[in-house]
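Just below is one structure, and these are the notes that go with it.
Missing here is one protein chain; the remaining ones are kept as they sit in the complex.
Let's look at chain A:
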Amino acid sequence: MEGVVTYENDLNLKATELRLGLPGTERNQEQAVSCARNNKRPLPETGDQNGGAKAKSDAPNTPPAPKAHTVGWPPIRSYRKNSLQQPKQTAAESSVMYVKVSMDGAPYLRKIDLKVYQGYPELLKALENMFKFTIGEYSEREGYKGSEYAPTYEDKDGDWMLVGDVPWEMFMSSCKRLRIMKGSEARGLGCGV
């Protein structure tokens, strides 16, 4: 490839080139020092050196290609970039969602952040740990079998619902507070009606 000789020369230049940053660090995000050639060339050659392995821009012996931190790249208007960074204000998009959790018989309530959990199993485990109890196996027909407790939540309409019936996302958007019911009340909820 005709570029090879020049490429090797460029490597030498690069070693002696004055740049920002400590020696050995990758190309700094700062200035558009003309390292363009150094960044572009290696891709096909590195592929050969690796014996045909797919050359990726993050292969260990390839200088990193200019990424999103290069000034002027990607070519998006700053107005647009800034507006995408806006703190998201809708409830659906906010990063925390604290709800009160009450346990029948407990002296005080707790609060948990629902956004921390990826799904029901994690949430239920966290509740078990928090209040030191065991929740039974969930089944659609019988609710939580094998324990005195049933996790419930109050939805937007003010009704008390059994945790686990609806998809997680829907639960997240309608749950206002949690209550761990105990005893006969709990068993009443679990029975199919």
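Note that contacts are C-beta pairs under 8 Å (C-beta built on N, C-alpha and C of every residue); 3 or more make two chains touch, one makes a residue touch a chain; residues count from 1.
The definition used in the following text is that contacts and distances are computed from a predicted model.
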Record lookup, UniProt, unshown chain, options "F-box domain-containing protein", "Vacuolar protein sorting-associated protein 33B", "Septin" or "Translation initiation factor eIF2B subunit alpha" -> protein name "F-box domain-containing protein"
State which residues belonging to chain A touch the missing partner chain.
3, 31-34, 36-37, 39-40, 43-44, 47, 54-55, 57, 65-68, 70-81, 83-84, 88-93, 156
